[in-house]
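Coming up: chain A.
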Amino acid sequence: MSYLSILNLAAPETIMVMTALAVLAADLLFMRELERGTRQLIGAMIGCAGCLAAVAWMLVLPLPEPGSLMQGLFLVDPLIRIVKVALLALTIFTVLISMEADFTQHIGEYFALILFAAIGMMFLVSTEDILMIFISLELTSLSLYILTAFNKRNIKSAEAALKYFLFGGMAAAFTLFGLSLLYGISGSTNLAEIAKAVSGKSVNGLDPLLIAAIVLTVIGFGFKVAAVPFHLWAPDAYEGAPIPSAAFIASGSKVASFFVFAKVMMIGFKGAEGSGSLQAWMPGWVPTLAVVAAASMVLGNLAAIAQSSVRRLLAYSAIAHAGYVLLAVMAVPSPLAPHTSPLGPLVYYVITYGLTTLGAFAVVSNVQQRTGGDRLSDFAGLARRAPLLSFCMLIFMLSLAGIPPLAGFFGKFYVFTAALSSGGKSLGLLWLVILAVAMSAVSLYYYLLVLKQIYIMPSTDQDTPRPLSIGSQAIVFALAALVLILGCAPGLILEPVMSAIKVAGL
Partner candidate 1 sequence: MENFFFYFFAALTLIFAFLVIANPFSNNPVTSAMFLVLTIASLAGLFVLLHAYFLAAVQVLVYAGAVMVLFLFVIMLLDLKAEEERHIRAFGLGAGLISVGAIVSIFLISLLKAPLLSNPAPIVHGDTLALGKLLFNQYSLPFEIVSVLLLVAMIGVVLLSKKELK
Partner candidate 2 sequence: MDQIFVNLKDWLVALFPAGRQQELVSALISVAALIGTFAGLFALTTVLERKGLGRIQNRYGPNRVGPYGILQPMADGLKALTKEDVVPRSADQVVHFLAPLVLVAPVFLALAVVPMGRNMAAVDFDAGILFFFAVGAATELSVFMAGWSSRNKYSLLGAMRAIAQMISYEVPLILSSLAVIMIAGSLSAVTIVEKQAGYSGLIPHWFVLTPWGFAGFILFMIAAAAESNRSPFDLPEGESEIIAGYYIEYSGFKFALFFLGEYIGLFAASGLAITLFLGGWNAPFPFLTWIPSYVWFFGKLLALIAVFIWVRGTLPRLRMDQLMNFAWKFMLPMALINLLTAGVWHFTPPGLARWIICALLVFGPYVALGRTLFESKKLAKRTYSYAE
């Protein structure tokens, strides 16, 4: 494989690497003397330009020949392209949100690290090889650890980063162990090859080594998507990290991790599904995930009720949402209806969820800049001070709770349908879907708690409200509009995704 053909195949990633280096170099070489605002503006502009260039490259140029795939090390297909475009969109929004940030002097490094994390995610979604998955997972994680620790004046940021890092290191060790067992079983790093070995092994009961591999892999990815019981880092990281970092961890990282999680499970462990239905419980990765998903939904939703910090609340809500998305991962197409791939609902769900949380974090960022905190009481009376912002928050919260016609509703709807249809006539995952619906109802309560503060409680601060910058309001508004539009017309994402899945043959 020559370098030129790699550069051609991975052109968007290459563009992103160049952009990251350009941001770094521009800031370190030419902008030391400038004011912070200018530096932030220029850095963000370069970053966004790079992301847009990568998006343009993917949307405008035709796909390269599907034959040039480097044995699964790097794939280019329409589905991956869509996910990558979504990741880049989330990156752009994150960069835009961080333009207002005032927690650091190292602006070039900050933007560069966001871009590097995005590069890791892009590689993560475009591979079917466990070696590449691990390396890109580490690239993403390492960038995110540093982004979490970025606010050096705040001890909480350091604490969050340390927890995130230690948990992440442990999880990476587990993942690596699991992946090496997989390599040991199959003698290959390619997911499809592994699947061949795996399905050969599971003729009469599962290979014990395979069970260990499944469990270890699930631990690693469970950490990345913050599913119970690997969620302990999430509340602290969401609360302590600088807001744009937390937003990126909550959005982009989730999209990439869930996509690759689903791929590893569906492709790599094909033939070792087992069954998660209560009547016919069979060991495999589906029941493992079923337990994790159920725990995530219950614990996430119940713990969120008790939170007084909005960021912690969002963290627990993220844990709960991880439970919902896991339903889609488990929804293996039944032999009866092989063409209903659950990847479509999954991609739709995680993209809209990413946009929604990003928006919610943008609102929190605005509030925190004005009041200095993110407690629920800091949101009191926001509707009078900033009606537009409050309305956007209303949309985000209701979408997270799953109220039609917002994107969150359709996401849940599709995911639950996929989970229901997966077991064929027997409705194997029915119990999980019922649990999920019940827990969604619970979740409405704490989302409404936030809205109650915003709309009903009187404002506590006596100061004259500082006017919001038009830029940040525009970002929040754009995100809210996206959530609304994607909710009203889910086909905008779903249709291309579904046709892409057909092309990819998943």
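As a selection rule, all candidates are chains of the complex that A comes from, given by their letters.
Quick note on the criterion: a contact is a pair of C-beta atoms (placed from the backbone, for glycine too) under 8 Å apart; a residue touches a chain by one contact, two chains touch by 3 or more; residues count from 1.
Remember, predicted model here, so these are calculated numbers, not experimental data.
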{"item": "Of the listed candidates 1 or 2, the one touching chain A in this complex", "value": "1"}
{"item": "Partner candidate 1, residues of chain A touching it in the complex", "value": "1, 3, 6, 10, 17, 24, 70-71, 73-74, 105-106, 109, 112-113, 116, 119, 123, 131-132, 135-136, 138-139, 142-143, 145-146, 149-150, 152-153, 184, 187, 207-209, 211-212, 215"}
